[in-house]
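The next block holds one structure in the form of structure tokens; read it before the comments.
Complex shown without one protein chain; remaining protein chains in place.
== chain A ==
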């Protein structure tokens, strides 16, 4: 408006150059990954001697049996998972944030994030199967089952067991992200205000704090949505099989002995991208609807004081998720020391340390590599995320669209095709598979998650602190180091722990970029899980979960130790 246009342009171009540099460093590998998906879909893959552009592979894809149903199952499962996880976390926060029970449960739930998805799914499968733990507990005494019954669980066609697995794993993730955002909200004041106005706890939180909180966790919600629409391992273990969801079928086509199936897989990967975008679009509609309903509710002025039942339900749902994973992991722990354990025995016939003794010694070097990769990639990602947010934070507050959305692409695209593109780029660049190239790829996958967990709290820091610092004549860097980062210490640690656990769980990027030179817990665990031996899976699940568990432990204890004397910073 009144401002001279040239200044605005100048400012724009300065942010642009900083971002151009980052775009070059980070964008090139991402674009290579994208090319690895898009080009083969249109028939271009010279390694297999095909370089003519064609739409045939899409025709072939749509001629595949039940392709529509596969796509829809994944889409719906993703939407339901996200909806349920948001509902559970939202009502739980609304009902309990600020209470003593809340701080207790937050310490219990955080480590659940550390349990790898596949292990949690395996554990759940063993819990609910007709020959599984729960049926064994009551068989044959109560059920009369000398043999397991023929119930179609897991792998039920409605994907209910898959939904249960996904929801139990996504709730802790969203919860943790919400926890990192919570200190930025005027929780106590709002509680007092709404209570004084006679609102029930739930509705009081909903009308006063939820919109601000949701804005902060929104990116994480989308990450949950995209993840659960694209999930492969959980879907293989718990999901419907006939037909399987689209991501599972893509994984199968990619692993097909017929190398020509790669074209089909790439075309399907683009379809999957479409499914992901459709899910995002539907979620945006759901958000609008939610906003509308909340507005109606707010203007209606209803106080809804009798909310004991929904609060209880949310507490049960939250505790249920935690209990399910804990029980599952404990039973995997029992499996890791089990000898023969036939149906219907509720406990193994004999216990033995054989599996641990055989599995653990070769694991030490593997653990070293895994930890080194995770520590470094998470540190790099955190550093880079802080840099990005610092540079772009101001622009974003003015309502400009930040230019690093590109960095989220690794989350949106099917991993296998993306990594295949990256692999070609890295080999073409003449890089040998080595620690550094694997680290770089880990960084690429870790960064979006770190960015995701950090960007919302970053935006919500009260700008007045920095204005005061600037008023004292402190430099931007000084303000960052002495004001902003200490304020965000907890959020940074959480982001670091999230990055750490993402790195620990990366399988395909480690295997394909590492060319087998680097062995991590994830590559060992996935290879051994393909053998389906619950004893070995138990050992690996415990070992793999223990690493991020430590990271989250440090993330949750760190602030308490560092800020012993500052009560408001400890939570």
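Going forward, a contact is a pair of C-beta atoms (placed from the backbone, for glycine too) under 8 Å apart; a residue touches a chain by one contact, two chains touch by 3 or more; residues count from 1.
The rule we apply is simple: contacts and distances are computed from a predicted model.
S.K.: Name the omitted chain as UniProt records it, choosing among "ABC transporter solute-binding protein", "Protein NrdI", "Acyl-CoA dehydrogenase" or "3-oxoadipate CoA-transferase alpha subunit".
M.R.: Matching "ABC transporter solute-binding protein", "Protein NrdI", "Acyl-CoA dehydrogenase" or "3-oxoadipate CoA-transferase alpha subunit" to the record, the invisible chain is "ABC transporter solute-binding protein".
S.K.: Of A:83, A:433, A:463 or A:558, which one is in contact with the hidden chain?
M.R.: A:433
S.K.: Which is it among A:274, A:301 or A:339 that touches the chain not included here?
M.R.: Looking across A:274, A:301 or A:339, the contact with the absent chain belongs to A:339.
S.K.: Specify the residue from the set A:218, A:459 or A:517 that touches the hidden chain.
M.R.: A:517
S.K.: For the full complex, which residue in A:245, A:272, A:453 or A:529 touches the chain that was left out?
M.R.: A:529
S.K.: In the full complex, which bits of chain A touch the chain not displayed? Write them out.
M.R.: Here the touching residues of chain A are 45-49, 65-66, 69, 129-131, 147-148, 150, 152, 155, 157, 236, 240-243, 252, 254-259, 262, 338-344, 350, 352, 354-355, 358-359, 362, 420, 423-425, 427-428, 432-433, 511-512, 515-517, 519, 523-524, 526-536.
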